[in-house]
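Quick one: this structure, given as structure tokens, is what I'll be asking you about.
One protein chain omitted, others in place.
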Amino acid sequence: MTSPLSIVLFSGTEDKLHAAATLAAGAAAMGRPVNILLQYWALDAFRTGQIGKGHRLACEAEPGAPADAASLPWVETLRMAKELGEVQIRACAGSLDYLKLDVSELDALVDSAGGIASFFADAGDGSITFI
Amino acid sequence: MTSPLSIVLFSGTEDKLHAAATLAAGAAAMGRPVNILLQYWALDAFRTGQIGKGHRLACEAEPGAPADAASLPWVETLRMAKELGEVQIRACAGSLDYLKLDVSELDALVDSAGGIASFFADAGDGSITFI
Partner (left out) sequence: MTSPLSIVLFSGTEDKLHAAATLAAGAAAMGRPVNILLQYWALDAFRTGQIGKGHRLACEAEPGAPADAASLPWVETLRMAKELGEVQIRACAGSLDYLKLDVSELDALVDSAGGIASFFADAGDGSITFI
């Protein structure tokens, strides 16, 4: 049985969201189950009506970078990852409280809300990737 | 024997410190040993007299985010994690040098100073989560 790829997705910039979506798609294509826990600014990026409309890059971006944040199709990549394999996207209950959001305000890509305990139950004693 | 959760804690913003503390508490509650290596700006956040007094959020935060950085009780969450299970917090020797800090200037939550080699010895061939 393949060990899952468990991702705590914290960041809400387009480049990090795209990096996370690419990892999820790569793992799903290899047959690894993927568990994603949305926290903080990543959770904010999944709000219905807002998802995929961001234009910010991470502060780690080189000033004057030639690249265009809007060209990063992370929502489509994530949708594809869910078609390719077993990809669970969970909204962190604590971050929902913190941001005063309800799970009904999030895009349909999000499967459920849950706490850190259920995330760890799925992660088993496997690794956690923080993005 | 459960595989440890090994965290390199690099970032000194309240939201990332709270995310790390939550992961540590979750893992400890599941019975996983937790090893935290404090580097750079996270190390700086553990200085006696300064710890828990930060108000900065990560640059990944949405501008105009409704949330209040000061409401993130990461110090208490980390203290609770240490009560729940086996949580080791080590100050990275190289980062102490870099920041011209001595381990005696750090909060009592920090157990010891140590190099990357002792961190890897505890991590075994397990995963490393970088925050």
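Going in written order, the chains are labelled A and B, and every chain counts its residues from 1.
Please note the rule applied: a contact is a pair of C-beta atoms (placed from the backbone, for glycine too) under 8 Å apart; a residue touches a chain by one contact, two chains touch by 3 or more.
Here the structure is a predicted model, which is why all the values come from computation and not from measurement.
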item	value
Absent-chain contact - pick from B:V8, B:I51 or B:L106	B:V8
Which of B:A29, B:L84 or B:I128 contacts the chain that the document leaves out	B:I128
Contact set of chain A toward the excluded chain (per top definition)	2-3, 5, 15-16, 19, 22-23, 25-27, 29-30, 32, 58-62, 65-67, 71-72, 126-127, 129-131
Contact footprint on chain B, counting only the chain that is left out	8, 10-13, 16, 39-41, 44-45, 58-59, 94, 98-100, 116-117, 119-121, 125-130
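Going forward, only the chains that are shown with their structure count from here on.
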item	value
Distance between chain centroids, defined by C-alpha means - chain A, chain B (Å)	22
